[in-house]
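Starting off with a structure, shown below.
Shown here: the complex without one of its protein chains, the others still in place.
Entry: chain A
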């Protein structure tokens, strides 16, 4: 889970953020402005500044916000001049928009605001529907409004071409003023309140937001067209209200509440996917305040909660809120007196107490208990005088480890109970804190040197005036300032930095401070609970607090450095310490000294057989297949050489006769957990059973029992094969469709030219974590992508998940979570009387079914995929189904097993719609998140293990942006930052081969080659269109010299004719069908996941296959060798550069030479 931030404004108008991974309030990077309101979402924060202007702060990202401007140049053929700009009078403009109706010369296209810049000049688009046009980019047609083609025909009378120019949003990480070029009459008075929400109503366009504002006159305004690609929106439009509004709050979904001057609340009705601001004529409902004499002063809404503050500062929770009843049913009074509350992500709540202006977090808010349990004070300090760059990096570099500045990510994933005892329990907000800061600040007033100072926190304006006298607007933060000049010394001044002797009596001094500045982890300052900032406003709309997040906001840090060590940053200083090295080294020496010459001595303790027995269920090998109760026994014994081996006996009863089967664990190639809602089972494969496609399947009564067996068996397998610790950097990684990760250390003869190791004999062991994709490189850098598109980098540990204790490394194991959707389909049939109903024909599918229609799946009966998953959302209509949907999400077809379309025609007698529900899994594994950009694909350069320099890593974001990671190395596998590589369309897949050959596949299925990529020019210069294939490609993989692509129908293609001078090659050669995924390695070895493989007993879908006979002269090989399978989804062999040892005569030196003289040279 990425670190996210809470935004807040103090009484002086300074904006601060507090990271979920951090423990300090960090000043907003743009400190020029003072604010009275902020409203944040994940990617940006809107605010009203002291100048009453509206600003938006778009958080920096490595992926630019860019928008394409387009214009069409239209020409008509005439016999005299050929194609020319002279059009017929009835024709369109020579320069127009796509429809031809709008006159649009290139120089008419202007930047919408000063916050944008042009990325480049206009250029002609030479890509037409995924295929390159001829030079010039013209497309031809018989006449205007017509179908255009790439080729000029005899009857092509008109032609047009598309000009493209990109503009880029440049005002990031800074407050950008929202331009008010609207009609001045429409925008009369300054804004008073503002709220951002609505991001969950619709995903169209990407990152759409609802921005609502209230003017001083009490009018409500809606900002049109605010979205990720258009962060500023376009214009303000007035929304009628029945009264004068003072404050407004917009939830992530369809809740919108406002408060009226008279003290009632207004609830907006009719907000929906199609009308995020409510339909024209939508009305407001009025909700009366809980107590008539104390009107509502403030409201804040979430997905399905409403919190309010009345004029007497009491806090209220609205009961009974849901989509159908946005007004709720009744008010419940909550404990505490607050000036404001704010509902953030997942309905978490923050509040600012009335008494001491401290910030509180509502603990225990869960979907089942939305009102939470208690208010808990956030006592995080501010780190005003740490350098901005230093503090910001701790926020953004969550995925960057091995550096000094690391904290953040590692700690955020620590178990949530870590702060249980150290937290400071402040009394509730309506009990003033004993050492209240106001009191101690008032004590300064008695000091003549300080002079009279405003002592009331509400006098914010005067405070600001005072403050402005100081140098640089932050007079309190530097050690140069004498305390005598400073009001509120106890708020901002950092004790340790003060000149000794100036320390004021009465302020708490923490003992042992001077040494704290030397701590490497940046724990410089203890903030006593007494010194808390005074807050004015808080916004949690961008702050994700989840159940397993360990927040460090609640404990005053007293500079305990070992506390940091136990929370284990990725590489603890201890790990690199000399003492540790010495112990390792001495133990090795000791073993050598005491054992080397004495191995022939007898062992004092004879290794006995150790047996673990238990009761499991076994999926019977013969018909009728069913689960039968069995006794199992694992016998472990140790040979004379110390090697361990084990046999698993399965005792069953058939016809009242006791029988057994046994498995030698040194023959087991893989153990696969098969968790589903019904059974906690796992499968054991041996080479024999892999060929049969029939594993031995065992089930335990509980998940715990299954994990125990799995861990024990896995450990025994690893021991008998003497495999333990971190996998080889050259390891082959794979992922199953359940997200389980497996890794196999390659044997030397895996890629031998003759008699390679059959791949059904490869031993796979499981690695903790949950991923969809994993990609490795031979220099030990491994990245993974989750189902929720989160990027993860391998930490070098092993174990995690169900592998605890000995099967797991002590460090480098972190919490990992993943989110995926479960789908059910609602099916309806049309009948002449009632139209579409849920009454089908007797022959029809279930009216609630899975995608195939064969299985019944109702919303109520559908459970998360396994007990590891929990629901994190309610059912919602999925509008993104392939083929499109209508406004209610329906897809139509003539009959059930048919292709669906998103609109209704006369012939459509059936319709269906897809319901999705998100579920989440929390596990652990050797993975650290690479925040914040979500990825759809990733590829690491295949290299020889000894290669130097930074490691090329390319990725495609979940939105289709192509990215190149900078600074990736063995020591910093997460890299440092992304470099955005511009494309004219969203991409789906990228692969970087040896010598920086980068190939990619766009979302429309066309292939691209990136030119001039080199270590000095890591992003290359431009995209080339290699000659196309009339198929939509979906994946490409580039090895040493071989380039393979996969089309959407499962055909595997090899690129022919690649030479150093023509790296795009000439044509695609068909290699195989039945392929789901391909991975080409650094030796040009080809491995795939095959769709279906028939074994002697059964058929498996998703099988690892190795291309045999791949030679430098025969790069496409001859056939397939089938390996582990049944549910495999992804493989990466891109780390395996292990060549077979040269075997005598014929092969001498050949492979190396071949590699060097290959078609592409480095």
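Just so it is clear, a residue touches a chain if its C-beta (ideal position, glycine included) is under 8 Å from a C-beta of that chain, and two chains touch if they have at least 3 such contacts; residues count from 1.
Heads up, the rule we're going with is that contacts and distances are computed from a predicted model.
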| item | value |
| --- | --- |
| Complex member absent from the view - protein name from UniProt, among "Adenylyltransferase and sulfurtransferase MOCS3 homolog", "Coatomer subunit zeta", "Actin-related protein 4" or "Autophagy protein 5" | "Autophagy protein 5" |
| Selected from A:605, A:833 or A:906 as touching the chain missing from the view | A:605 |
| Touch with the omitted chain, as defined above, among A:78, A:155, A:323 or A:591 | A:591 |
| Touch criterion as defined above, residue of A:702, A:810, A:1056 or A:1073 at the omitted chain | A:810 |
| Of A:279, A:332 or A:577, the one touching the omitted chain in the full complex | A:577 |
| Residue, one of A:715, A:771 or A:933, that touches the chain absent here | A:715 |
| Residues from chain A at the interface with the omitted partner, ascending | 414-415, 417-422, 511-512, 558-563, 565-566, 574, 577-580, 582-584, 586-591, 593-595, 597-598, 601-605, 607-608, 610, 715, 725-726, 796, 805-806, 809-811 |
